[in-house]
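Got a structure here, written out as structure tokens. Questions coming.
Every protein chain except one is present and positioned as in the full complex.
Residue numbering begins at 1 within each chain, and the chains themselves are lettered A, B and C in the order written.
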């Protein structure tokens, strides 16, 4: 990959190698083999490939780090309210996320054996999943402000994240919905649901959509967000195509309908 | 049922009719037909049938209100830490719960149709599920201190609740584990997992166990609890048998192995 | 529908109303309301809408009777060998077919409830399924020459038919494969697998393909055919689009890729 970049090729990388800017977060990956100088240079060059956040930088990037599937679902759920400074970060943010088995990779293991997964649900990698670093970097959160718990669902594909935040002032549901609609106005691949309707995993399967919905408690503070993506499309290859479309100045829908 | 009680029969009721003491919580059920005087008398008589909490009152109860399935999984996860006053209640408690389809009843609806459930996950009844009243009453929480979100899993049976709390002081994992082990010492139908091992839905299926495990973050404050029950056994009929065993002075295992 | 035809509109009908020419087979449907004279006229007009068999008549048809999903999978598996007179019909033909739940319709019933279907398999309508009439008419079989057994699979969509025939002379696998390749040469929506490779339900899901494969025993007589379709596409709406393309002289792929 460094050679490809050196020769002037532009790269969209689906691995986790270039997603993280901060050393503390990069440590969860084992990049011991890499030449540290080159690695540092490439890391600085890399643009985090979430088009709804970094749509201005991706068109000119030499190296696009395609986001993780869980990270895509969590960041897109939280970015609008955090950017609008509506979240009481001191009370903490929780993302309870659930993924289909293709998110765990193709390698056959006892964990991905049909009999282990069917008729089951399990939490894993609590407090130490690799995607947390992407989330806190992109959302500019402190490490202790976010709790992320992934779960393995007995379905082939799809992610649903249920995200819990407390607002820092009493708000009405209409305000929250406006915040989302403004942030994602004109964004082709995000669908904001009218509250209290919520997305389900089936709705975004086999599409490149990220679907977002929410319910606000009657105290105007407690907020439950629901975010769904197909982990193989908006959570991986579909988002890579979307990034390619931006890099080449093509229509953002090209190859994705 | 009032007639049965009047004639001196002892009743274990699996409906939600007698689980709630406070009028504000009873309002979620439609008990318009009931004679209010009788209803108030019976409500006072009723003992909430969670043996691990009310094991001293159930043996003498005329009317045992068998708990809801979600409520069983959430209350058993939270009771030890709340009773030990280790929880920072001001930061809020969250239970993200997931249930198999038998929890939604036998009636065929578009929601329980195989094609609606398979390859899917959905949240529902956010901020207004009927079991919340049981949880806050039994745990002596304020209404705004708990957020409960149920989800429909593509499996026939089983519940997993992922419960999020913040401790009110830095603790070590061993302290948390001790708290659980002391609380459930001698309780036949609760299994406490050694941290960081977590229960999965498969482990308690076809048994009357409630399985409990947890992970504590390295800040000693953020805590993720996982609680599993089979909604048809510990979450319903199995717990009723357990209550019957207590009411008759029988071995708590009778009919449940 | 008769009115539409009378006014010169062309119709593709997805119901079973016009698929059957012989009165004995039509009796399984309840067409009591229809005016018998009109019904008889329309039945004569109707063309059975299986493009790989009736591709010459569909372009000019006023009324196309879109085939049943099971019938599509069984007829396409058997037509080549029967037309080539390679089958020992006296020994009987068996189709053991399995369908996903969407084939049973949208109506919620106890039979389509998630808990009835998951972790299960069941045979139904043995010797009396409505699609048998289509199969024997299109394949020109006697009523006792075919046994058809449908089963309900715990999946949302897809059909796999395992079809058993005895050849009327010893043959080699290459001959059988040639028979299929010749019959389906130039047919866009049928894929013949090289023996002994067999199609699986996943391969044709979300496509309009009918996938066909077979294994011949070393006695050169006993033959197992496997046929897969997505019951919602080649087994229903996809085939209707394919018929529309033929009726309008459009490319057979239009709207189906």
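By our rule, contacts are C-beta pairs under 8 Å (C-beta built on N, C-alpha and C of every residue); 3 or more make two chains touch, one makes a residue touch a chain.
Here the structure is a predicted model, which is why all the values come from computation and not from measurement.
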Options C:51, C:67 or C:156, residue touching the unrepresented chain: C:156
Options A:7, A:109 or A:257, residue touching the unrepresented chain: A:109
Touch with the omitted chain, as defined above, among A:49, A:67, A:154 or A:199: A:154
Interface residues of subunit C (partner: the chain not displayed): 91-92, 94, 96, 98, 116, 118-124, 126-127, 144, 147, 149, 151, 153-158, 160, 162, 164, 166, 196, 198, 200-202, 205, 215, 217-219, 221-222, 224, 226
Sites on subunit A contacted by the missing partner chain, in the whole complex: 101-102, 106, 108-110, 112-119, 154-157
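Just so it is clear, only the chains that are shown with their structure count from here on.
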Pair of chains joined by the greatest number of C-beta pairs in contact: A-B
When subunit B is superposed on subunit C by its C-alpha atoms, the rotation angle in degrees, nearest 5: 180
Whole-Å gap separating subunit A and subunit B, where each centre is the average of the chain's CA atoms: 33
Inter-chain centre distance, subunit B versus subunit C - centres from mean C-alpha coordinates, in Å: 50
Whole-Å gap separating subunit A and subunit C, where each centre is the average of the chain's CA atoms: 43
Two or more partner chains touched - positions in subunit B: 116, 118-119, 154-157
